[in-house]
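Removed: one protein chain of the complex. Kept in place: all other protein chains.
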Amino acid sequence: MSNINLLIDIVLLTMLVFTTITIVRSRSLFAIVMLSGIYSLLSANIFVILDAVDVAFTEAAVGAGISTVLMLATIGITGYEQKKRKTISSISPMIVVIITGAVLVYGTLDMPAFTDPSAPIHQHVAPRYINDSPTEVGIPNMVTSVLASYRGYDTMGEVIVVFAALIGVLSLLGIREKKSDPIYTEPPPRPILQVMAKFMIPFIILFALYVQFHGDFGPGGGFQAGVIFSVAIILYTLTFSQQDAMKLVPPSILKRLAALGVLIYGGTGIVSLFKGGNFLDYNVLAHDPVHGQHYGILIIEFGVGLTVACVMMLIFFAFISRGDKNP
Amino acid sequence: MMSLIIDALSWACLLLGCFLGVSGAFGVFRFKDFYSRAHAASVTDTLCVFFIVAGLVLQSGFNLVTVKLIFIVVLLWLTSPVASHALIRSAYQTGLKPTLSTTRKESAKRGQS
Partner (left out) sequence: MFAVTSVAILVVMGIALARAFIGPTVYDRILAVNMFGTKTVLFIAVYGFLTERPEFMDIALVYALINFVGVIAVLKFVERFPPPSAQSDE
């Protein structure tokens, strides 16, 4: 039993190494995007094997789904090939790499062995989370309780980073809503794809809602749900047209909703301040502390999902409305 | 007795699915032309998915996992052929020509004779 697990580990990690080497050596940007899709599929497999189900879920939704789409949209702006550079000597970078690698390997000698129970990471706050989460927060998925309750500050920081990324993209690229003269000829509509997309979109949205509100019990939560929801709209944009999609979800409304998601998260913290607790202390939100935790996690997960979904859609719109000018 | 039959059935299903998957992969690797490679991949894919998941369903009994497995089969059965269709059509429309062993004229002649 453990032999087969060892074999699976070795095979997956070997494939990962080969993929990485090929990505580094390839000059075709398109091939690199395809291979990085494979890379994230492989690493999601490894996360499943390591029991990090929530991380695998995120990798599945973000790495294989949305980042491939966004990187392709980037190639639409940059072109297919990596520009040739003047050949420089490869000796001095090699020396730097070897020294850094040697130092890193030397550093690992001090680290505790993998799955060592006396390692510092298992001594600090982890026992408290593991022991008290069922009574203090009372939801089955401990990852969600750490992410949304114990580590609420960090997650709020993450949401704000996502929002800041949106502000950066919009101020650099912007979304062109007016239809300029199309440089490329519009490809003919594909009826089979459109029928299929119409069939798939409700399932994707339903699954996104399931992930959003089932995050307390199983793997999932606001980040994953937001990405899956935006994938549904991206599928609509791809099979119909950008104008149709922008009529369906106008970017002006999306911008406000993205800000509203962050506001819901921060507002929950402010409300708990007014009710006499600490910032993001959900115990005071209801009469019973455990119920308060449930409400708080549900509300902030909703805020996270709203922000992530809107940000992903807006970044996608910004990229593809820019991508007309391929050389 | 009953469990023995179920075990044997799911063994058979899984092995058949493995065989189909490996043969499809073999085709993808060995065939010379893109269109034959796509053919090898798309034809084996659906049945491979069906047999492997059928083997798993037989093992799991009836619960939530079974429902999710059936969803996986339905989704893959719908999306995989559509993706293959779209892929091959795109390839043809952007000008990738299939390599034929005989030219048009020759095959027409052969049809006449």
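Letters A and B name the chains as they come in the text, with residue numbers starting at 1 for each one.
Just so it is clear, a residue touches a chain if its C-beta (ideal position, glycine included) is under 8 Å from a C-beta of that chain, and two chains touch if they have at least 3 such contacts.
It should be emphasised that the depicted structure is a prediction, and the values quoted were computed from it without experimental measurement.
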Interface partners of the hidden chain - shown chains only, full complex considered: A, B
Contact partner of the left-out chain, one of A:129, A:207, A:282 or A:302: A:207
Candidates A:80, A:279 or A:295 - the one touching the absent chain: A:80
In chain A, positions touching the absent partner: 4-5, 7-8, 11-12, 15, 18-19, 22, 27-28, 30-31, 34-35, 37-38, 41, 44-45, 48-49, 53, 56-57, 60-61, 64-65, 68-69, 72-73, 75-76, 80-81, 184, 187, 193, 197, 200, 203-204, 207, 211, 218-220, 224, 228, 231, 234-235, 238-239, 323, 326
Residues belonging to chain B that touch the chain removed from view: 10-11, 14-15, 17-18, 21-22, 24-26, 28-29, 34, 37-38, 41, 45, 48-49, 52-53, 55-56, 59-60, 65, 68-69, 71-72, 75-76, 79-80, 82-84, 86-87, 90-91, 93-96
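What we mean here is this: only the chains that are shown with their structure count from here on.
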Inter-centroid spacing, chain B versus chain A (mean Cα positions, whole Å): 31
Residues of chain A defined as touching chain B within the complex: 190, 192-193, 196, 199-200, 203
In the complex with chain A, residue positions of chain B that touch it: 75, 78-79, 82, 85-86, 89
